[in-house]
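Step one of this worksheet: look at the structure below.
Note that one protein chain of the assembly has been removed; the remaining protein chains are unaltered in position.
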Amino acid sequence: MVAALRRLLPHLLPHLLPHAALALGAGVMLLPFYWMVLTSIRPPAEIFNVSLWPIPESFAGLANYARAASQAPMARFMLNGVIVCAGILVVQVLTAVPAAYALAKLKFPGRRLLLTLVIAALCVPIQALALPLFVGLAKAQLLNTYFAQMAPFFLSVFAIFLFRQSFRSYPDEVIEAARLDGFTEMEICWGLVMRGSLPALAAFSVFSIVAHWNDLYWPMIVVSDTALAPPPLGMLLFSDAESGADYGALMAGAAIVTAPMVLCFLIARRHFIAGITMTGVK
Amino acid sequence: MTPQSLDLVGIGKSFDGADVLENIDLAIRPGEFLSLVGASGCGKSTLLRIIAGLETPDRGSVAIGGRDVTEADPSDRNIAMVFQSYALYPHMSVRQNIATPLRMRRLPLAARLPVIGRLVPGLGATRREIASAVEDAAEALQIRPLLDRKPAQLSGGQRQRVALARALVRAPAAFLMDEPLSNLDAKLRAHMREELAGLHRRLGATFVYVTHDQIEAMTMSDRVALMEAGRILQLGTPAELYERPASLSVARFIGTPAMNLLPVEIDGAGRISGLGRDLGLEAPQGKRGPATLGLRPEDLRFVANGSPARILRTEHHGADRYVTLEILDRSAPTLTLRQRADEEPIPGADGTVALGFHAGRAHLFGADGARLVLRARRQVAA
């Protein structure tokens, strides 16, 4: 038995070692998630119990989540997040697709200039534009609105760039044939060319939704009304208000805020990875 | 290094339950140029990779120079391989590419590290030896002027030479080549074919050469192993494969244009009839039933009174001419006849000709595809 094991070990070791190393790293990566879920189902009395044992002595998940939902308008935060992300995505796609189509397939004066500006704008992070945009919105009395949360992101230069790359490979002959068949330019743009780039649309949607669902900087600047806060800001307000030691409710809140993106990721892993890694501009 | 023999015994390999190689036995002699030919997907590359150690066989054993290496790491087999893609290291100069096998073998790990490796003392002599071996290999393949370029700056033929130089710089036990010429244009391919054959003569090393191009196999090899569906159908010299194909499959594969195949019938007395007549040929006793008669295009003749046929098409290939014919009134397949271009075709009345064949060179295959001995009663049959 021991001899057999000794003979097998040199063969097994190269297989076991990488798994062991990966498992160790994954343990660290997943520890916060595990701790979050574990604490969110532990009763407050067990808060001093630092063990990682997965089963709490008494299950307090319902109470914790209920407390989180009552102390902070969690549902409202989620709704705000959905409204803001959806609004941004819809306008981004509606404006970027025709522009990308024009840049890829149409000739018009100023085309090179527009393309240059788009590529230059790719280098400018939102944090650099926040100040003048904030002043402008303040002057227009638009702070604390959904519009203020969405407006800076209506134009996605990244979407224009990505869609243009994707549209360029669409065959010109098909577009010309469609024109002869009497399609309007809008029908060609949306019904043919965009239809042919659905993977790019899927990847961009994931990228956009994840980026704006998780964004804290801009909401923190333009929103002070709790009723309008998206999830990250809501979470921040909640954790600032929760100065006591009600970690159960706090972790329940964190779990609620994190869950949508994590669940989407687990369901559509491939699209997610493609969408998020398309760009370093997170 | 003296050339080494390669011995494969009972090699079997399957991927995901599908058998790719079944019980391959192959003894390759020292210094031999052996080609593996066969249709795409028949397992040639897999067999080559098993010899190299890049795949492990499920069954059977591999020996190099009589030493069993079935379990040995590729780096311990002293085998050189030229890949179809050449697999040159794109970030290294030609010089560094060729030096890599020697550096790996002769320098300790510390001395191979980038930057700090240079600081390891006491290796000056080894480094000089490596440098001069690289120069020699480059000289042999006439690529000295290219030594300081990167692979991306080379043409296909030049890359091919660099890959060869990297293989021969360390005098390996055997050279393995997986379709090394398939990325070259037709003219360069013909040229490299000669160079490879010349290189083999000069080095006297063992070559195993994979190709699906039978012309490459037939022109360069000492012996050819024809593979189909993971088995070796026939192993022999190019002449043997051409003149005595062991089976219908071999006969079909070898030769361009392909051998003409006629359905024939063997009667109880061994007489063979086809095209509606007795062909004047005899099969061995007891082989009655349907069979296939194989006729090389050059063994077909225009004769005075043969089977009437009509000329469908004539192709001119320089010295040779290929004539495609259709036997009249028969459901026989179209036939191809090859003749020297200076021979006149014999036109019959209204474009029909009379067709015969060289009976002594006909091939007969039984219903199972195996070769049958054939006896001719006349020299030219019709």
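The letters A and B name the chains in turn, as written, and every chain counts its residues from 1.
Note that in this section a contact is a pair of C-beta atoms (placed from the backbone, for glycine too) under 8 Å apart; a residue touches a chain by one contact, two chains touch by 3 or more.
Just so we're on the same page, contacts and distances are computed from a predicted model.
J.: Can you tell which of "Aspartyl/glutamyl-tRNA(Asn/Gln) amidotransferase subunit C", "histidine kinase", "ABC transporter domain-containing protein" or "Multiple sugar transport system permease protein" UniProt lists for the chain that's not drawn?
T.: Looking only at the record, the undisplayed chain corresponds to "Multiple sugar transport system permease protein".
J.: Going by the contact rule already stated, which one of A:I41, A:A96 or A:M194 would touch the omitted chain in the full complex?
T.: A:A96
J.: In the whole complex, what residues of chain B lie against the chain that is missing from view?
T.: For chain B, the residues touching the absent chain are 49, 52-54, 73-77, 79-81, 83, 85, 87-92, 100-101, 104-105, 109, 112-114, 166.
J.: Over the whole complex, note the residues of chain A touching the chain we left out.
T.: Chain A touches the missing chain through residues 18-19, 21-22, 25-26, 28-33, 35-36, 39, 47-48, 50, 52, 94-96, 98-99, 101-103, 106-111, 113-114, 117-119, 121-125, 127-136, 138, 151-152, 154-155, 157, 160-162, 165, 185, 189, 199-200, 203, 210, 213-214, 216-217, 220-221, 231-233, 235-236, 239, 245, 247, 250-251, 253-255, 257-258, 261-262, 264-266, 269, 272-282.
One rule holds in what follows: only the chains that are shown with their structure count from here on.
J.: Indicate the whole-number Å distance between the mean C-alpha point of chain A and the mean C-alpha point of chain B.
T.: 57
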